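The complex appears here minus one protein chain, its other protein chains still in place.
Let's look at chain A:
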Amino acid sequence: MIVARDDTLVIRNPDDVVRVRQEVRARAVAAGFGLVDQTKIVTAASELARNTLDYGGGGKARIEVVQNGARKGLRLTFEDQGPGIPDVELALKDGYTTGGGLGLGLSGARRLSNEFQIHSVVGEGTRVTIARWK
């Protein structure tokens, strides 16, 4: 797999969540994603960026444009040094929330992506990686 472009944005406040969305949109358009695919990856990015801010206390978003043979895609990694998630399986269930939201952030982002990985250590932080292919 070739990484054609690699950007990292800081997530510290709600404006940064907006910036992440705009950047993901721009990369998706450049990669030739159709409108529905753009909307799905930008929405997933919005959910995960907000999680990073609200639950992780802020962190980073890495946006990679990747190519696997003829397939182009986007790989997004959201990383924080927050409290971590004690029970990842539970956190991935629809409707599970500790923050007063709808509890659709993680599970919804997973459904909107072709690939989804989560790594979380209590007391150290959380890293979520998603990919969507054109």
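Criterion: contacts are C-beta pairs under 8 Å (C-beta built on N, C-alpha and C of every residue); 3 or more make two chains touch, one makes a residue touch a chain; residues count from 1.
As a convention for this text, contacts and distances are computed from a predicted model.
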Fill in: Candidate names "Nitrite reductase (NAD(P)H) small subunit", "Energy-coupling factor transporter transmembrane protein EcfT", "RsbT antagonist protein RsbS" or "Aldehyde:ferredoxin oxidoreductase"; UniProt protein name, chain not shown
"RsbT antagonist protein RsbS"
Response to the item:
Sole touch to the unshown chain from A:2, A:35, A:70 or A:90: residue A:35
Worksheet item: Residues of chain A in contact with the chain that isn't shown?
Response: 14-15, 18, 21, 25, 35-36, 38-40, 42-43, 46-47, 50, 94, 101-102, 104-105, 107-108, 111-112
